[in-house]
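A single protein chain has been omitted; all remaining protein chains appear in their positions.
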C-alpha cells in the first residue's frame, strides 16, 4: 500500500476510526464530511453546517494534493427532506460554476451524531500530466 | 480538468446543479438517476419509474461514450421496503444476463422529490484498447 496517501482527520476533536480521505494515484476517496465547528460542536442551522462541511472538504482536497474543483462525484446525505431546496442553493455556490460534479442526494434516517444535518461524501480525480486519458 | 467529460442533464425539465455523469479517463461516475418522464412527471407505479430510470441511465452511458453494459457498480436507492422483490425482478432483466455489476440496495427515508420511488446510481469502467490491465 506504499502508493496510497491517507489524509488523517483533524486532531481538534475525537473522530471515528477513519481517514478523511485516501488518495490512490489520481483518485481520491473522501469520507462523508460533516459540518463540525473547529471546537467539535455543530451549529443548529443548516447553512452553518453546510458551510463548515464545504470548508472541511476543501481542506481535505488540498491535503490530498488537489482542490475542490477536482471532485467528480458528490453524495449529499441529509436528515431532513425540507432542507433540499436550501441545500441546492448553497451547493450551487460552493461547487459551481458549471459543469458540476455528478451527484446523488438522499435523505437518510439518521447520521452518526444526533445533531448532524448533513454529510458531503466525494470522489475526485486529480489530473496528472501525462498519466491518464 | 481538461480531460474530464461532463454529461449535462436533460434540458426537458428543471434539474438540480449536477452533471448527469462525469467521465475521467475510463471511469464514469453517474448521478443518482430517477425515473422522470420526458415531461418531468413521475409515474405512480414502481415499474414505470424503474423503466424510465434505466432508459435515462442508458442515455447517459451512451453520452459518456459507453453503454449500460460497462457499469461495474450500482447503488439502488428505494423509498419503500416492499418494492425490493419487484426491483430485483425488473433489475435482472435490465442489467442481465450474468455477470451482474456489484450492487448495494438500501431503503432511504426520502428522495429529493416526494413522489420519487427510486434512484439508480452507477459507476462504470469503459474498456479502452491497450490502456488498462
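Here are a few things to note about the model shown:
Going in written order, the chains are labelled A and B, and every chain counts its residues from 1.
Here is the rule we use: contacts are C-beta pairs under 8 Å (C-beta built on N, C-alpha and C of every residue); 3 or more make two chains touch, one makes a residue touch a chain.
Here the structure is a predicted model, which means the values were calculated and not measured.
One chain of the complex is left out; on chain A, the residues touching it are 1-4, 6, 8, 16-22, 24-27, 29-32, 75, 77, 108-112, 114, 119, 121, 128, 131. Contact residues of chain B toward the unshown chain are 26-27, 69-70, 72-73, 79, 81, 84, 88, 91-92, 95-96, 98-109, 123, 125, 127, 132-133.
Throughout what follows, only the chains that are shown with their structure count from here on.
Rounded to the nearest 5, the angle that brings the Cα atoms of chain A onto chain B is 120°. If you average the CA atoms of chain A and of chain B, the two centres end up 22 Å from each other.
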